[in-house]
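Below you will find the structure I want to go over with you.
With one protein chain held back, the other chains of the complex are shown just where they sit.
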Amino acid sequence: MCEDCCPDMEQTLFYILAAVTVVATVFAISEKHPVHAIVYLVTSFFALAALFYLLAAPLIAMFEVIIYAGAIMVLFMFVIMMLDLGHPENSARPGFWQWLPALLLAGATLVALGILMSNRISIPDKAAVVSIRDVAVMLFQKYGVAIEIISMQLLFAAVGAFYLGRRGKQ
Amino acid sequence: MKIVSDITAIMTGMWITWKHIFRRPVTIQYPEQKRTPYPRYRARIVLTRDPDGGERCVACQLCSAACPVDCISMQAAEGVGGRRYAEWFRINFSRCIFCGLCAEACPTLAIQMTPDFEICERDIMALVYEKEHLLIDGCGKSSEYNYYRHAGIGVTQPRGTGNEERLPVDVRGLLP
Partner (left out) sequence: MSYDPIDIGIMFAKIALVFFVILTLAAYLVFAERKVLAWIQDRKGPNRVGPFGLLQPLADLIKLLTKEDFRPAGSDKWLFYLAPAMAAIPAIMIFSVIPFGSPVTLFGHQVQLQVADLNVGLLLFMALSAIAVYGVALGGWASNSKYALLGSIRGLAQLISYELSMGLALVPVVMLARSFRLSDIVNAQEGCWFIVYQPVAFVIFLISIAAECKRIPFDLPEAEGELVAGFHTEYSGMRFGLFFVGEYINIIVLGGLAATFFLGGWHGPLLPPVVWFSLKVLAFAFLFIWIRGTLPRLRYDQLMHFCWKVLTPLALINVLVTAWWMVLRG
C-alpha cells in the first residue's frame, strides 16, 4: 500500500504493471483465437487490479478481479466453449470499416492524453487511502437514489430473464 | 415436510458411516496372512492320473474347444494297445481366465483345477506350462474314476469285462 512502501519500489512496480497491462491488452486485441484473447485480457485485468491497489483503491482492485476477471470473462469463456466457433484463426482480417470505430476511439484517447500531458495538471503525489466505509457512505447516502434506480433496473432484468427462461406451460 | 425427511435421511447416512469408522476392518493382509481356499477353488490347472497310474488325458481336444481364451493346445498320439495320450500338452496361464470350462468339458476328468492361486512370474513366458509341469502323480478329485474301465474299448481290460458292460455280440453266431 502507498504509505508504507518506499517510493522507488512503488514506482518500479507501477511501471512493470503498466507495461504488463498494455502489452497484454495489445495481445488480447491482436490474438485471433478467442480463448487466448481471454487469457490475455484476464492478465491485463489482473495487472490493472494490482495498479488500482498501488493507487490506494483496494476496493476497486478487488471488484475489478471479482467482477471482470471472475464473472464476465468466465461467462465469455463459457459461451465460447459451449459454441463451436470453427477455426477463427483462418478467418479473414477485418476490413477498414470494422477498424474505423476503433481507430477513432484510439485517436480520441491519444489526443486526450496529449492534452493532459501538455497541460501538466498537478496530480497529488500520494492519494489518501479510500476506506471501504467512505465508499459505502458515498454510495448509499450521496448517490442513494441512483443506486436504487440501478438496482430496480437489475431487478427488472432478472425478472425478464426468469420470464424468458421459464418452461413452456404444460 | 419434505425438507425434514431429507435432512433426517442425510443424518442417518452420516451416522451409519460414523459407526463404520470404528468397525474392525475385514481386510486380510495377504502376503502375511493367507486364507486357505476351499478344495473346489478354481486356480492352477493340473492333469491327473487314474487310480492305476496311467494318464487320464486322451487328447480329445474338448478342453481346448471349450476354452474361451484359447489357452490350451495339445497334440494327440496313440500308444500301445490303442491307448490315446497327449504327445505334448500346453496351457498358457498368462491367458487363462480360470473359468473352469475345460474341467467341465473333460470326459475323463483328466484336467482339473486346484486351489493353488499363487502362480505369479516375472517372466511371462514362464507362465506357459508344458505337460511335465501340468501332470501330477495323483487322481485329484474323484479318486476312483478310471475312464477306460467305463469306455467299452479294450485298452486296460479285454472288451466286455469293464464296469456296466456286457460281452460284445458275436456277429458270427446264429443266436439272437
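Going by the order they are written in, the chains are A and B; count residues from 1 in each one.
Convention: contacts are C-beta pairs under 8 Å (C-beta built on N, C-alpha and C of every residue); 3 or more make two chains touch, one makes a residue touch a chain.
No experiment lies behind these values; they were computed from the predicted model shown.
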Legend entry - Residue of A:11, A:109 or A:131 touching the missing chain in the full complex: A:131
Inset, instruction - Just the residue numbers, please: which parts of chain B touch the chain that's not shown? - result: 10, 13-14, 16-18, 20-27, 29
Legend entry - Residue numbers in chain A that touch the chain omitted from display: 3-4, 6, 35-36, 39, 42, 46, 49, 58-59, 61-63, 65-66, 69-71, 74-75, 77-78, 81-82, 131-132
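Simple rule for what comes next: only the chains that are shown with their structure count from here on.
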Inset, instruction - Compute the distance, rounded to whole Å, between the mean C-alpha positions of chain A and chain B. - result: 74
